[in-house]
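For this view, one protein chain was removed and the others were kept in their places.
Moving on to chain A:
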Amino acid sequence: MSITLKNITKSYKKVTAVDDISFEVKPGELFGLIGPDGAGKTTLFRILTTLLFADKGEATVAGYDVVKDYKEIRKSVGYMPGRFSLYQDLTVEENLEFFATIFGTTIEENYDLIKDIYVQIEPFKKRRAGKLSGGMKQKLALSCALIHKPKVLFLDEPTTGVDPVSRKEFWDMLKRLNDKGITTLVSTPYMDEAALCDRIALIQEGKILKIDSPSNIIDQHEKQIYNVEAKDMYQLIQNLKEFPENESVYAFGEFVHYTHSNENFHPEKLEKFLSERDHKNISIKPTSPSIEDVFMDLARKKDVKPTENEA
């Protein structure tokens, strides 16, 4: 196994950031940690990259124990933290050379690994890292994390705050790296990115809601979801929430996703209910779930309340 976690728990004062988490990442896998801010993703990354001790549990990375063999792990992994953490005053080229040197290698030695990514920023290699655009910083950070050919790559929210086009490009890069056999653990709050991973863990408030391949997670979701459409979205949401025995009502792009709390759902009854409330152009059609639907279904069962949380 490339990564193993057994009953890992970590608390900060009163807040349990990571609560008894166990999972494994196989060699060559692209594994996604999918969850919102405060789920515990960064804490997990910091434990696995030996920057933080867990309170309880055990973990290994590339076969090494995160406590005993921390020095080995630091040599064997690449880590791209959520916050840009390269040297702003060094140029693109100097940053890359710096990281190659401290890991005892050269840019030339592993150039083929970063080539696809680095050529995109090479025209700016004399520019200081602090002066790069967000997208270019991201590519440089990834190049630096890869330059020593790590056994395991850790990417903590590489696409947060990034526009959809750049996000797509970044995932294309990840896919290509993964094809070269680099085991990758990546986290994201964007549910639509989950589909691109081999396996994912859905995580919220320090707990794992589910682990499997994206397609299994979707196939195993038994709740029938209906796409409901009508002219006035806001009123539609309000009225659907008044429909007897509704279970969940969530806006979903141009539709509202509706689930019923039991088997006795009759679309024609709902349609009548809505037209009595002056809705026009009503359409109710069954649809298949997305990862986001599954996530919300699992999270809703936990009943999230406004309690104290990690700041």
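Please note the rule applied: contacts are C-beta pairs under 8 Å (C-beta built on N, C-alpha and C of every residue); 3 or more make two chains touch, one makes a residue touch a chain; residues count from 1.
In this section, contacts and distances are computed from a predicted model.
Asks: Absent chain per UniProt: "ABC-2 type transport system ATP-binding protein", "Cytochrome d ubiquinol oxidase subunit I", "ABC transporter permease" or "Protein-arginine kinase"?
Replies: "ABC-2 type transport system ATP-binding protein"
Asks: Can you tell me which of A:I8, A:L174, A:M191 or A:I284 touches the chain that was removed from the display?
Replies: A:M191
Asks: List every residue of chain A that touches the chain not included in the displayed model.
Replies: 35-39, 133-135, 160-168, 189-191, 204, 233-234, 237, 250-254, 292, 295-296, 299-300, 304, 306-309, 311
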